[in-house]
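A single protein chain has been omitted from the complex, and every remaining protein chain is retained in its original position.
Moving on to chain A:
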Amino acid sequence: MSSAVRLEDVYRTYGAGDSEVRALDGVNVEFPEATFTAVMGPSGSGKSTLLQCAAGLDRPDTGRVVVAETELTGRNETSLTRFRRRHIGFVFQSFNLVSSLTAAENVALPLRLAGRRAPDGEIRRALSSVGLADRLGHRPGQLSGGQQQRVAIARALVVKPSVLFADEPTGALDSNRGREVLALLRGLVDELGQTVIMVTHDPVAAFRADRVVFLRDGRIDGDLVRPTADAVAARMTSLEAE
């Protein structure tokens, strides 16, 4: 199985002098295609930085990032943006919908930003696949949190991304709505062969992944394949205790 995302010797430091923070301290990790990987770690372990570097939102100081067999290192902002909008989808904890646009328009936005047509059928399909076929014309303010997150997922999927990145996608939802969203992501991997990389601190969420990668102080600290929630929780407890 080839890898969808590969990080090689990635270092990323913020600030300078006394306030220097080593967010990533020599990270080597691969995320295979059509798998669901969770990235976990205590607060400040570098989870979000890892995700942002892998997604081309942030640039490593040194090291390589390869997504869909394309090297991201050394590209300028415009070129990175073009790459991202073709190959990468995002889902975030705060759903980040444009409040002035309807659900359908939010979903169409990435296509239109890329200068592509956004056929109604395609938009409708994307929203149906997250179970929101009847909410096309609603504004974010008129939708529940779970519905908003599903619109965000539809928006991420509409460009048919090589990789879908999710940063704490259930963080702002109650447990029932959170479970629905996780089931949706799981389904994408199983049924469509979508690659999903999710940052979370919730062992219940991580349990739905194929593999959990642990991060501590900016370094990879082992992984668990086919994890159980208990194993994940135990591992997290030990990470946080150290």
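The rule is short, and it goes like this: contacts are C-beta pairs under 8 Å (C-beta built on N, C-alpha and C of every residue); 3 or more make two chains touch, one makes a residue touch a chain; residues count from 1.
In this text, contacts and distances are computed from a predicted model.
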- [ ] Have a look at "Transcriptional regulator, BolA protein family", "DNA replication and repair protein RecF", "Aspartate carbamoyltransferase" or "FtsX-like permease family protein" and point out the UniProt protein name belonging to the hidden chain.
- [x] "FtsX-like permease family protein"
- [ ] Looking beyond the chains shown, say which of A:Pro60, A:Pro110 or A:Gly178 touches the absent one.
- [x] A:Pro110
Task: Contacting the left-out chain in the complete assembly, out of A:Arg135, A:Arg155 or A:Arg177 - done: A:Arg155
Open item on the list: For chain A, which positions touch the chain that isn't shown here?
Closed with: 52, 57-58, 77-78, 81-82, 84-85, 90, 92, 94, 96, 98-101, 109-110, 112-115, 155, 159, 167
